[in-house]
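All protein chains but one are shown at their positions in the complex.
The first chain written gets the first letter, and so on, giving A and B; residue counts start at 1 in each chain.
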Amino acid sequence: MFLAAAEAASETPWIFENIWIVPAIPALSFLLIIAIGKRLPMKGSEIGLASIAAVFALSMFATYTWVDQIGFTGGHSEESAEGDTGDAEYSETESLGGGVQSVVLDTPGFAAAEGDESSEEKTESKPVPNACFADEDTGDSDDAEYGDDVDSADKDAESQSSDETDSGTEASAGIQTVSLTNPSGSSVYAASDGYETRGEAIITDTCWFKTGADSSTASGISVGTLVDGQSIMMLFVVSIISGLVHIYSTDYVNGDRRYTHYFAFLSLFTAAMLFMVLSSSTLQLIVGWELVGVCSFGLIGHWWEEKPNSDAALKAFLTNRVGDIGLLIGMIVLYFGAERTFDIAEINRQAVAGEINQLHLSVAALCLMTAIMSKSGQFVLHTWLPDAMAGPTPVSALIHAATMVVAGVYMIGRLYPVFWEGFMMPGTNLNAMAFIGGLTTVGGGLLAFVQRDIKKVLAYSTVSQLGYMVLALGMGAYTAGMFHLFTHAFFKACLFLGAGSVSHACHHSFDMKSDMGGLRKYMPKTFWTFMIGTGALMGIPPLAGFWSKDEILVGAQVWPGTSSEKPGAFVDDGEGFWLAATGGGDGTFTIPFIFGCITAALTAAYMTRVIMLTFFGEYRGGGAHDDHGHDDAHDTHAAADHDDAHDTHDAHGHDDAHGHGGLPHESGSRITIPLMILAFMASVVGFLNMPSGFVKALGLPEGWAHRFEDWVEPVGTGQFPAIDHAKPSLSLAVFATGLGLISILVVRGYYMKLFAKDPMATEYTDGLASKFPPLRALHNVLENKYYLDHLYSGVIAGGTTGPLARAAYWVNQNILDGIINTVGKTGVLLGRFIYRFFDQGVVDGAVNSSGQAAGLSGQFLRGVQSGQVRNYATLMFGATALIVAVFMFAV
Amino acid sequence: MYLNQFLIFSAILFCIGVYGVLVRKNGVLVLMSIELILNAVNINLVAFGTFHGQAAGQVFALFVIAVAAAEVGVGLAIVLLIYRNRRSIDVSEADLLKG
Partner (left out) sequence: MIASLLEIGLAQTQELSSVGFDLVNVFFGLIAVVAIAAALKMVSTANVVHAALYLLVVLSSVAAVYVLLGAEFAAATQVLVYLGAIMVLMLFGVMLTRAKIGKETDLDYEHRWVGVLVGILMFAVMGYSLIEEFGDQKIPNDNYAPIQTEAVANEIFSTYIVPFEALSVLLLAALIGAVVVARKD
């Protein structure tokens, strides 16, 4: 391997070292649009388009370079070992730890750059190089050199690119055993098809600042870019979809009063997302995370003149704040757990190597999970996502389907070792992540049934599919989760843009029941692209969703024949006592698997409902309406007994003269061309990750199998857990597809019968829900979104503010008084000052002015917010002095 | 001379400035007190610069002076605006943030 490393000692590709340019371009474009956009002939959209074109070109180049490094078509042992013939070979694999093969590095380019690393064999995994301590790996970090270190750190901003390839053996000791032990144990086999170190992250960072005076306590914070398969994948997705959305928007948002503002935000969003995706430290991740949140807020509230829109924006923002608390705490725990580093690669390395306390990892993983729940719309914090559809449709496609909402999923992947170890995935049957994902995927799928707004159906579908990804990652099926993220981005963006096109034709309504129907005749291009997107979402075989969904179901390793018998251990010394011998969640993720299967059926069903309501039957909007449709809708809803705003709208919907009149028409080419491109992507990207058995059956070159996995999943880098891969199963694929097809047929039959009776109808007047009380109850629960919004706004928010104020006052009156009276001397002086100030100055003032003690409790907290700058300044200065005093005397 | 001579002198000025900010009602007087605080900080900077024999202390003091100039400009503009709207520059009356 040293030979290989020497050969591979070429330069890191230029694009990876300078990948920061990619987010910088849209950031610049944002500033330009803000500054001069309004004066340009196209009102700033040309700057946005130009920047996204540049980003697109660079991203494609980066993707090409990355893929080129890994190899377009593979040819390693995995193909020959896995697949349908692999069973026999692996079943004989027993010798864990023995028969470790050396590693052949057949990918040039991942090499040790200008580092002066001697290629001596290391038995211990080496810390990831950090720009702030560039020299510490090599030399002993004595204090004398420290001064130079500081100076050179800035200049050493160039690539710290992974010089770990030479430590491949180290990895092979612990990590690669899993895949390397081949039955025969012959070294020839390994030499030719050896499992290489693949997907090593390329880190280019620079020292931002250092703290501490001597190197033993110093901690530096470096910022930079991290390029690996996962970030390249996101780069690809974000740049393509953002580009298409830009093009689409020039038509869709045309003539809007905040057209320039819209494009500025799109640029900022693209910049923030790329920044987050490429960040090399958790601090940057947080910055990017919040930036995309801000853009989401701004774009949901794009039409803020209408109250519901600005409410939705606020809801999205505030719900995300809940998760951000978890994010901050989790990152801080990780920072201290990983011996004071924010470096993602280093945290991952330590997590894999077991250098971080298990408790820290678990706490961090749980806290981060909160953040993921809010950002990626996981259950109980998903409520903002459907409301976020108040924004313009292209924004929904870009931000709330394809990119931003997968930020949570992306973060799971980014810090996968933390979650893997933190939730003890290899050893547990069910962990928080898989469970939440499973709950979300089913819960979201059910909710999608009762929506009448086409975008809300898609929003709940997004929630459901995000749950699918989290579910996959929670089961340890990393590639499956990432692949689903990848394919989902394309088909869901296609669906959202399709929905936008539909509403463009239907006078900007999204109501499937009152304003759509029969659209396939009027807008064939939209119809067919929407069908392809739907098929992909349902998992109809050749389309993208099929491959990724199938892979997730396989990843549960429940279906007979899918469970991999390779040990899931990644702890090199076998001391991972909690690992079962067969490990890897072998056959144990039954509950997530059931969730997954239910969702497969649900997805097919609700999407069929959407298709039927939107594209089949007769057109119900505009001038083509007649009166009995109104009666149907009205009666049904009266029977089902809801009083939602939507329903009242619907009840009158049919009486409205639409004014615009006329039949719907196909959208312009700036809308349909992005749709076609996305539909094309949605149909072909699935082939990137075909199982090897399928490839063989078709007689394709072997290297075409699971390319995506090779490109995205790192192996043997020491920064990624060794995940055992489930074996694909044809029968499972048939089963899952069958589930989908059955639900499609059932739902289609329902609507065909309905349309045969009355082409204008949208549901049976005497349907099951009105006849059968339990079903009606379920329907009501779904209509009310599991009452979560009531829980949040009514119970939690309403229930806490009053008692909180009262409790604060009580604490002030009783406990503070007690403390003050009992503690003596100096403490009393300080304490009495606070007491006097708060109580006499502020509380009494507020209370006296407000009157009687009835409002006392609420007034206390208000009193602090006196609006007087002086009071704030007093509190600030006093508190600062007190804190400093406490630190001086107590610490 | 002891370094502390200057530092404690500056601390005294600083605290007087804080007192002024907290107690004064007139907006212009509050701004003056802030100037006092900034000057106290400047003494620190210059004293440490001399202590270490570096010009950097002075440089930062100059920066602070420049920032203070900007601050006074904007601050007085705000005070003027308050005056124009309320016919008074009593900062205790500007309590629109009251919750």
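The rule is short, and it goes like this: contacts are C-beta pairs under 8 Å (C-beta built on N, C-alpha and C of every residue); 3 or more make two chains touch, one makes a residue touch a chain.
All values reported here derive from a predicted model rather than from experimental measurement.
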item: Chain not shown, its touching partners among those shown; value: A, B
item: Touching residues on chain A - with respect to the absent chain; value: 830, 833, 837, 841, 870, 874, 877-878, 880-882, 884-885, 888
item: In chain B, positions touching the absent partner; value: 1-9, 11-20, 22-29, 31-33, 35-36, 39, 42-43, 46-47, 49-53, 55-59, 61-63, 65-74, 76-81, 83-84, 89-90, 92
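Criterion: only the chains that are shown with their structure count from here on.
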item: Whole-Å separation of chain centres (CA-atom averages), chain A against chain B; value: 46
item: Chain A contact footprint on chain B (complex, rising order); value: 18, 21-23, 91-92, 94-99
item: Touch list for chain A against partner chain B, complex; value: 861-862, 865-870, 873-874, 877
